[in-house]
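Below is a structure I'd like to ask you about.
Shown here: the complex without one of its protein chains, the others still in place.
When the chains are written out, they are named A and B in that same order, and each has its own residue count from 1.
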Amino acid sequence: MKDHALTLTVNGAAHRITVPARRSLADALREDCGLTGTHLGCEHGVCGACTVLVDGAPIRACLMLAVQAEGAEIRTVEGLASGGTLNPLQQAFTDHHALQCGFCTPGFLMLATAMLEENPAMEEAEMVDRLSANLCRCTGYTNILRAVQAVAAARR
Amino acid sequence: MKAPAFEYHDPTTLAEAIALLCRLENARPLAGGQSLMPMLNMRFVQPDHVVDLNRIAELSGIRVLPDGALEIGAMTRQRDIERDARVAQACPLMVEALAQVGHRQTRNRGTIGGSLCHMDPAAELPLVCAAVDAVVRIAGPGGEREIPFAEFPLGYMTPAVGPDELLVGLHVPAAPKGQGHAFLEFARRHGDFAIVAVAVLLDPGPDGRVARASVALGGVGPAPLRLAEAEALLRGTAVEDDAIARALATTASLDPMEDALVPGWYRRHLAGVLLGRALGIARERMA
């Protein structure tokens, strides 16, 4: 089986990598680009921990091959903060105690980033529907919703 | 849970893809990957070759025909269909169903053709196609053929697409004026595959009564099931409560799938409950 040389553009930086065809985008980000903020919670597309943005849209990075992501703009949790400063969504997560163990947090941050970019005026019911795509086992979710709502309110 | 090793091919034309499928042994086309990728990661399927359809531009897109019908390319993303105003116009049932297909992340990648070819018995899109009498287009080395969706399922998770063929698109007739529609499903947890799903269309005639009814069930049989008897009972009625009751009575004879997690009687019961609710909604929407 031949390996594939390709370039992944992640958070604006080009990563030249060589991977076997079977390597998922999530594994390539973690193992080949050294960006371990994207987590794998199930590897079968249910938990959402590996959510990243591909050309602005949230997708499950365990359900996409790295070779398919060439040419796309990929955004991961590592791209959210600017330097030492957390972005408003990250800050809201800490302010509202929206994380405990933090394992699902990168996935929720990327999911919510897409939601807020698309429509900060989203109704609560739609927010709940969108956020139901990802699993969290620590927080009981309430504070995650509060954090996203706080940022949405500030953007409106 | 890493996928087995395979050779990767990413053709840019349909002809190239068909040629690859003809030439390669144990090849598997990859559409949006929202079903195939989990199956690969779990090693339920172990292809030697994966033919990626994502770079074939001619397979995606939505076109409106002069009669208002839709031509939807097989590789059109579910999310693109969901937010297309033309689809909302021509097939509101599909938009309503799409909101219940997985989650936003999966719809951003998942395609309509992928869902139809995976053909999970409880999946929403095959059910919609069954309800609207869609026609599917299949391409192979000998060219293209068209078959009514009713002939598309050959059995449990088995579409009528040969190993060297590809589903390339589907034709969705335009909803007639005044059509009432409803799509309902029941899952124990939000966003999951349904245990039972129901699609209903009620087309009014000039007299305001039902000229044509379409009633389809998912999760009951190996593939979407049209309830011809219920449809016949609804025709010519104004969908009065007793007409609905008569239509519902036909679900009593259903013999649903049974598995270790869901007993058949429960699927049958849900089919009746959801159908009753869907008919109520569709009746309200019929104008």
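Just so we're on the same page, a contact is a pair of C-beta atoms (placed from the backbone, for glycine too) under 8 Å apart; a residue touches a chain by one contact, two chains touch by 3 or more.
We adopt the following convention: contacts and distances are computed from a predicted model.
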Record-based protein name (UniProt) of the chain missing from this complex, from "Indolepyruvate oxidoreductase subunit IorA", "Carbohydrate ABC transporter permease", "Xanthine dehydrogenase family protein molybdopterin-binding subunit" or "Cell shape-determining protein MreC": "Xanthine dehydrogenase family protein molybdopterin-binding subunit"
Option touching the unshown chain, where A:A28, A:A61, A:C104 or A:M122 are the choices: A:C104
Absent chain, residues of subunit A that touch it: 20, 22, 30, 35-44, 46-47, 49, 76-78, 80-81, 86, 90, 93-95, 97, 99-106, 109, 128-129, 131-145
Where the missing chain touches subunit B, by residue: 1-5, 42-43, 186, 188-193, 260-263, 266, 269-270, 273-274, 276-277
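Rule of thumb we're sticking to: only the chains that are shown with their structure count from here on.
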Distance from subunit B to subunit A - Cα centre to Cα centre, in angstrom: 29
Subunit B contact footprint on subunit A (complex, rising order): 1-2, 4, 20-22, 24, 27, 43-45, 48, 51, 54, 57-60, 62-65, 67-68, 111, 114, 129-130, 132-133
Residues of subunit B touching subunit A in the complex: 1-8, 10, 30, 33-34, 37-38, 40-42, 50, 52, 54, 79, 103-106, 108-109, 190-191
